[in-house]
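With one protein chain withheld, the remaining protein chains of the complex are depicted in position.
Here the chain labels run A and B in written order, and each chain numbers its own residues starting at 1.
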Amino acid sequence: MSSDTQGAVGQSVLRREDDYLLRGQGRFVDDLPTPLNTLHLAFVLSPYAHARITSIDTSAALALDGVVDVLTGADLAAMVKPIAAQIELPGYSFNTRDVLAVDEVRFAGEAVAVVVAESQYLAEDGIELVEVDYEPLPAVTDIHEATDPAAPQVNPTVPGNVYFEGRFATEGVAAGFDTAAHVISEDFNSNRVTAVPIEPRGCLAVPEQPANLVFYSSTQIHHLLRTALAEFLDVAESNLRVVVPDVGGGFGIKAALYPEEFVCAALALRLRRPVKWIQDRYGALLTDVHARDNHYRVEAAIDDDGIVLALRAEIRTNGGAYSALPFGCTLETTGGARMIVGPYRITEYEYTATAVATHTAPVLAYRGVAQPVCFMAIEGIMDRIARRLGLDPAEVRLRNMVPTAELPWTNIVGVRYDTGSFVESLEMAMEMANYDEFRASQAQGRLVDGKYRGIGICSFTEVSGTGAPGWRARGLTRLPGFDSGTVKVEPTGKVTAFVSHAHSGQGHFTTFAQVVADALGARLEDVTVVEGDTAAGPYGTNTFASRSAVTGGGALIRASEKARLKLARIAAFMLESTPEDIVVSDGRMHVAGVPSRALSFQEVAETAYAMNTSDLPEGESFGIEETDFYDPPLVTMANATHIAQVAVDAADGTVDIEGYVVVHDCGRVINPMIVDGQVMGGVAQGIGEALMEEFVYDPDGGVRTATLMDYLLPSSVDVPNYQIAHIESPSIDTVGGFKGVGEGGLIGAVAALVNAVADALSDLDVNVNTKPLRPALLSRLIREAGG
Amino acid sequence: MTDEVEVTVTVNGRTRQSRVEPRRLLVDYLRHDLGLTGAHIGCEQGVCGACTVLLDGRTARSCLHFAVTVDGSDIRTVEDLADLDELHPIQEMFHQKHALQCGFCTPGFLLTAVELLERTADPDEATIREALMNNVCRCTGYANIVDAVAEAAVELRRGHGA
Partner (left out) sequence: MKPAPFSFVAPESLGEVVRTLAEHGDDAQILAGGQSLVPLMNLRLARPEVVVSINRCHELDYIRLADDRLVIGALVRQIDAETSPLVQAECPLLAKALPHVGLPATRNRGTVCGSLAHCDPLAELPAVALALEAEVVLTNVAGERRVPAHDFFVAEMTTCIEPGEVVSAVTFARQDPGERSAVGEVSNGGHVFPVGGVALRWASSDGICTMARIAAFGVGSVAQRLGDAERALVGSDVGPAAIAAAVAAARSEVDPTGDIHADADYRRHLVGVLLERGLLEGSVHD
């Protein structure tokens, strides 16, 4: 038996989800029709980063017409257990969070009370009338100050404000540094940012009979959310159904489990009424998880050829005030430490990686996780090696990269790179960017017409599709790695495919249909994908960390193959042939070599569903509905090179991006159009992170960036046209050969831009080791250097 | 003092008469009173443009207007662009060019594009990018939106010429 349907996979199939979204008929959580008796929530947020709550007077709010209830931390504590991320790493300081602060607030924006009212307007009227007395306490927001013995203690179970300190060293590090011809070292500072999906978060909890709660949430992790609701609300998981409607962007921040979700579900169960909460932008900026408040100190021991003999990294990441669920505050810490080695042959490596507690919003996943910063660091080091030795930065990279011929290759922390194109992607990107010509033109000086011109490279590996062993290696023992698919051939021969993912704009309804059509031998238009509903299809780990193509694609291929086998068995019986001789293609089955002896999916399905007079083969069960699970390897490694070309205005410090090239390798490409979309969107976010975005706290922890007037996002005039090309090195370790693509755009852009700006200013001998690179900063560097 | 006020507006060609609280934002009125959920709320600070509608033919932030302020006005929302069978040429180009991912910002971009192409039949790329500053997209990186608008301009010119 075989399937010779040629290729839905690999085609730029236009998206099925577009039509209704374009008509304004998307169903985002705030668009869902709500029962008339729905109640609305608004949260009272602490303006202080650190304070004791001395009293809360809810009487005035309760007296307001339309306010149904006002609850404080103590009230909620009786309904929801303290929530906690489960991390099993030696020395990790376990900590818990009350869904509403009980006695003490630990970051500006932490909720202290919730108002339940008949409308959102009334709920917000209510929060103004809740009188909270705070006794402000000293706060610490800075990752270095936090570990000063005199610093205020953030969390009672996190001594010295250190959540976790991880260490690793290979034996020959010291020797590497001893024998090195040069040691290059640098400090890299990364600004705190947050993802800012344009749709803020929200949820709607609708109690249904009997004792069932349907919970709509703009989450990326519906199964994990359902399990957590069951656990922390102490309700039967089987009585909970989590549904993900359309989601307006997630980028990782919606792959966290938030207090508001637990509060909303608890109140719906208690009040026996639908309860809705829609976040506003102010709340989003203050309470969504943040990212990238990191410091890296990196030292590289090199020989005279620029070969890295040994690498040392000292990494400090700000975990915020609590370890957020489900990945915990060590996500960036262990991530950066393990990923920084990238595409390079690093044979001796040592790291210290520390997650620090501060009075700031919890930090968790944002597109790229640690990688934008660890590659800013290692790629910054590559450029510094080049400058020190008078080599070209591209040459230094090429000398240190693992060549394709040596793949599969296992890196120093045990991650296997099965296939890839480190060298090829760099060479191709250089060609597309006219790299050599650009370098030649720089020989006359980088300052032309009032602008310093520079070029920057980021060659990197992109962690994707992490399986259970990958999470275990990072202490996440309660995080599964698998996803699941169920493929159902309906009586009419149409196909419904269920997958344990939830989209937030990635086009899953289209791409997964492509995967199933090929694996099953169905016609693309006959396949419908269902996801984002815990009541439809089996359990899975859901959608974050560039997983869906790898884990969902893999699971669907396996389930499709099972379904195809069953189709073939029944068809063989009906055609008096053998299953091995049945060819499945294009929604039909025929006997190999005899196209006229054929059946449609519908004819076979009618037999399977006992809707005709044919018999099923002996022992065959009814229906055609097959499920399988797929846990990918430790990590599935994609790779890419970005090259950015910039002009820095000598007078005002503004940066123009004059060229932008990406060569990306995510293994087998399902839909090139969608892959390009992921890359472009990621690059734009990386431009934001490198050049303008920054979440700012006062030294005392007050928030300075509470609106989008102050937290800046890139616009259409801030981004260039992108030149994108693909290399396909199908994974040999995963089912389907796919590698993830969700994050690379952002990862590569940050380092490419920082390096390009540094290159532009390199004649001035200024050190660019921080971001965002706003005009004021660059202008100061230029002026200080006398440029 | 804050009693409900009568408002009459024409929305997508239909006259609507309602009593609303003065503070009711136009976006809430459209979404929750009229059921036109195509305009989305992304910030309520005027920055993101997800709530964009055409107010008397020009783009406007429906989060920065009270329903009462626009009494007597003509409002067009994204729901008015396509007919049952066919998408508007701009919508069609957004589809062809993959100019949307999550689609949350999309209704706003479409109306911005309608306004631009009504004023400027043949905009160059810089003009398109300037106009698109009206809206923020966090998913697409803008390039495909710029392309879609440029192609839609061609399509619309062809349509007029025919």
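Here is the rule we use: a contact is a pair of C-beta atoms (placed from the backbone, for glycine too) under 8 Å apart; a residue touches a chain by one contact, two chains touch by 3 or more.
All of these numbers come straight from a predicted model, not from anything done at the bench.
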With the missing chain put back, one of B:Leu34, B:Leu81, B:Ala131 or B:Ala153 would touch it. Which one? B:Ala131
Taking the entire complex into account, which one of A:Phe28, A:Tyr163, A:Phe215 or A:Tyr282 touches the absent chain? A:Tyr282
Touching the hidden chain, out of A:Ser715, A:Ser729 or A:Asn755, is A:Ser715
At which residues does chain B meet the chain that is not included here? 1-3, 5, 21-23, 25, 28, 44-47, 49, 52, 55, 58-61, 63-66, 68-69, 71-72, 112, 115, 131, 133-134, 136
Please give every residue of chain A in contact with the chain that is not shown. 120-121, 124-125, 128, 280-282, 651-654, 688, 691-692, 694, 696, 704-705, 707-710, 712-718, 774-776, 779-780, 783
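Note that only the chains that are shown with their structure count from here on.
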Rounded to the nearest Å, the gap separating the Cα centres of chain A and chain B is 30
Touching residues of chain A toward chain B in the complex: what are they? 14-15, 17-19, 21-28, 30-31, 121, 195-200, 246-249, 251, 278, 280-281, 504-507, 673-674, 676-677, 679-685, 707-709, 713, 715-717, 719, 721-722, 745
Across the complex, what residues on chain B touch chain A? 21, 23-24, 31, 36-45, 47-48, 50, 77-79, 81-82, 87, 91, 94-96, 98, 100-107, 110, 128-130, 132-133, 136-146
